[in-house]
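Up next, chain A:
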Amino acid sequence: MRLTDLLGVEVIDQEGRSAGQVHDVRLVQDGPLVGGFGASLRVAGLVVGGRGIGARLGYQRRKVRGPWLVKLLFHWLSRDGRYVEWDRVQTVQPDRILISVPIGDLSRPETPESG
Partner candidate 1 sequence: MVAGALLLLGACTGPVRSVDVYESKAGQTAEVAASAVQTALLAVDAAKGDKAYGRYLTQVLVEAEEDASSAQGTFDGIQPPDRRADALRGRLDGLLGEATDTLAELRIAARRGRFAELPELARPLPKVAEELGAFAEAHG
Partner candidate 2 sequence: MKRLFAIALGILTAIGGFVDIGDIVANAETGARFGMSLAWVVVVGVIGICLFAEMAGRVATVSGRAVFDLVRERLGARVALVNLAASFFITFLTLAAEIGGVALAIELATSVNYLLWVPIVAFLVWLVVWRVKFDVMENVFGLAGLALVVAAVALWRLGPDWGGLLHGATHPAVPQGEGHPTWWFFAIALLGAAMTPYEVFFFSSGAVEEGWSRADLITNRLNVYIGFPLGGLLSLTLMAGATLFLEPRGIQPGHLSQVALPTLLVLGKLGLAMLLIGFFAATFGAALETGLSCGYAVAQYFGFQWGKFVRPADAPRFHLILLVSIAAGAGLVLTTIDPITITEYSIVLSAAALPLTYFPILVVANDPDYMGDKVNSWFTNALGSLYLVLLLVVAAATIPLMILTKAGS
């Protein structure tokens, strides 16, 4: 599997409702050791939402403050963002990802502050 097999794919809950597309994939560095890198990166969950515009600009992080006009705009654009824990992912298909949790119960994504 590649990262691009997840990015941009529509996320659907058991009632067939869409939570939008995968905007990003959250990783945690706590997997088995690999070479000089240390613990490997493990997929922890999916950041999903309706509009993908500006997902890559990094305005989800609180420490990126300005310019406020731009920050405001992209905050508003990503207001319906949700986070799906990886253990809630049931199947990954080429055109959609099925999750076991109703989209109403999903939390807001808390983007890691430091990379």
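Regarding selection, all candidates are chains of the complex that A comes from, given by their letters.
FYI, a residue touches a chain if its C-beta (ideal position, glycine included) is under 8 Å from a C-beta of that chain, and two chains touch if they have at least 3 such contacts; residues count from 1.
Since the model is a prediction, treat every value here as computed from it, not as a measurement.
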Answering which of 1 or 2 touches chain A in this complex, the right candidate is 2
Which chain A residues qualify as touching candidate 2 in the complex?
-> 56-59, 63-70, 114-115
